[in-house]
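One structure is given below, represented as structure tokens, and several questions about it will come after.
Below is a slice of the complex: some chains, not all, each in place.
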Amino acid sequence: MMKLTRFVLSRSGSKSTPMKSRTRWFSTYSPNPNGYGSSSSVLYADYTIFKGKAALSISPILPTFAKTLSGALKVDKKGSILLKFSPAIGERKYDYEKKQCFALSATELGSLISLAPAKSCEFFHDPSMKTSNAGQVRKSLSVSPLSEDGYFFTLTVVNSLLKTNERFTVPVTKAEFTVMQTSFSFMLPYIMGWHQLSSQSSGSNLAKRTDVSLSPNLEWDR
Amino acid sequence: MMKLTRFVLSRSGSKSTPMKSRTRWFSTYSPNPNGYGSSSSVLYADYTIFKGKAALSISPILPTFAKTLSGALKVDKKGSILLKFSPAIGERKYDYEKKQCFALSATELGSLISLAPAKSCEFFHDPSMKTSNAGQVRKSLSVSPLSEDGYFFTLTVVNSLLKTNERFTVPVTKAEFTVMQTSFSFMLPYIMGWHQLSSQSSGSNLAKRTDVSLSPNLEWDR
Amino acid sequence: MMKLTRFVLSRSGSKSTPMKSRTRWFSTYSPNPNGYGSSSSVLYADYTIFKGKAALSISPILPTFAKTLSGALKVDKKGSILLKFSPAIGERKYDYEKKQCFALSATELGSLISLAPAKSCEFFHDPSMKTSNAGQVRKSLSVSPLSEDGYFFTLTVVNSLLKTNERFTVPVTKAEFTVMQTSFSFMLPYIMGWHQLSSQSSGSNLAKRTDVSLSPNLEWDR
């Protein structure tokens, strides 16, 4: 999250508390000449589950888009749902400086959304994948069944460089897991970038009759 | 709901009937110079279930946001779904002056959305929690199974100050409960404040290429 | 639908084909001075199921809102999902002049959304309910199981004035019923008027810090 943090700080100069999720936000009310929102900011809207040994804070991260030379728009960075685990350091007190993050991809969200009761799943990430640091840090998120349709969310971070091995476990109730599944389902299309399509569509598609044909021609492309 | 009521009255001077839900509404068509909707109002869009002994009226309450010194946006007050119970005082007549409210949090909505047939759940609220009046009023909402996949919604309000003990029971059919579950699922992300993200996202995120990286960097924050 | 038709004709002078659903549509791009969309139109976006004996055409109808004296907004007419049955008069030809309509309320949508396989439900409407013509026309929509998780949609219209008794039956496949359930779930909050809240919310709620308090105060209203 370094880059994002730096970016945010450079814009807001905030000593933003690490706990909060940082996401770029644009006002739709004061668009700048180039036609896009100009005033940007950071939005804090985490859903946090406070438990005895750790807190699990959840927030979405939208994809970013870039313009191609041809003027087309393409997803530049895919979106994700960020899980942040912070250790407890007393009653209802958590050390957010020591938090560890795990960003869920669309497909990982798919397996959580469809996770059947009493089933479990596990994801493995290497934050430095495909870089010279590959393998130095290994993260795994395991979701295993808890009584009454709840789940244990356990994040393990092994850093071979710092010789550290951290482990966070947060028991998630069925109600809390349902909040996750419902909000993940809501966010999935946004994370995929499909919201651009839908949010643009109102009114737009009748600007002129485009030659987008139904299946016959769409499929007749060779 | 006092503060809100006062706020509303001060703006509209309305002797608004207590029954209706009061929610601030802004026009997106006449933004004022500061870039936000200027004309605000109250929206009445309750979903009401009228039964023999009481009426149950349901309406969403959006979160409010505040700007931090650093210019960041944060959820100031979380949203909720407000349940209002009003006693019947005759055929199809209800005394809305005597209504009692219960505001469901995101997690409480999660347990209703995922409530299995024939299962029940119960929530306890102390309206004055963490104030000097703590414990004076105790509210509990119990949702217990009714024949044919329906549920009894029972609100109990014990006021040790006024020495009152009120009890409202509304039988909710499977169809009515499905309306609740569907609309609660729709509203959940809004109540969490995540809609800000999604509703801002159209077009905005391509304003400039931000350095939001996918999981590798996002997770590489220590 | 008379009034609406008249309204539409007066605006567009169209001899609009009865088949199409008529819904007011506003451009968000050319708002008039009073702050609301000025150019209105009619939107035809039916989902139609063509079968041997009849065609079933489905389209949503949004609620309308009115301003109270106090300046508050309230749902004036509730929304609905309109089902239109038209008899077949040859191969793939239907007589839309002879169509009969049935408007599903939020709660009726709830029972269809939650209709379990092999279960059935039935709704009864009196178009002239609470008028001097009450009882002259009786409509009933029955949804009964069909093989392979499909359903028969049967509309019966008995008009004691015209001494007519019409009956339309359309077999709906599981796939078609799923399209209904998915689109009904999507539309339900809009039909309830809750979309006003959500669609207004972006940016709006941070215009100024309103005194909407969380459950404690919200519930502390007596």
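We just call them A, B and C in the order they show up, numbering each chain from 1.
Here is the rule we go by: a residue touches a chain if its C-beta (ideal position, glycine included) is under 8 Å from a C-beta of that chain, and two chains touch if they have at least 3 such contacts.
Note that the structure is a prediction, hence the values are computed from the model and not measured.
Chemist: Beyond the 3 chains sitting in the coordinates, how many copies does the whole assembly comprise in total?
Modeler: Copies present in the complete complex number 4.
Criterion: only the chains that are shown with their structure count from here on.
Chemist: For the two copies chain B and chain A, is the contact made of the same residues on each side, with over half of the numbers shared, or of different residues?
Modeler: different
Chemist: By C-alpha centroid distance to the whole-protein centroid, which chain wins?
Modeler: So the chain nearest the centre of the shown protein is B.
Chemist: Between chain A and chain B, what distance separates the C-alpha centroids? Give it in angstrom.
Modeler: For chain A versus chain B, the centre distance works out to 25 Å.
Chemist: Can you list every residue of chain B that touches 2 or more other chains, as numbers and ranges?
Modeler: Expected reply: 36-37, 63, 67, 73, 196, 199-200.
Chemist: Please give the residue numbers of chain A that touch chain B in the complex, ascending.
Modeler: Residues 1-7, 12-16, 18, 20, 22-30, 34-45, 47, 60-67, 73, 76-78, 80, 82, 98-103, 105, 125-131, 137, 139, 149, 173-179, 182-183, 186-187, 190, 195-196, 199-200.
Chemist: In the complex of these two chains, what residues of chain B are touching chain A?
Modeler: Residues of chain B touching chain A: 31, 35-37, 63, 67-75, 106-111, 113-114, 185, 188-189, 192-194, 196-222.
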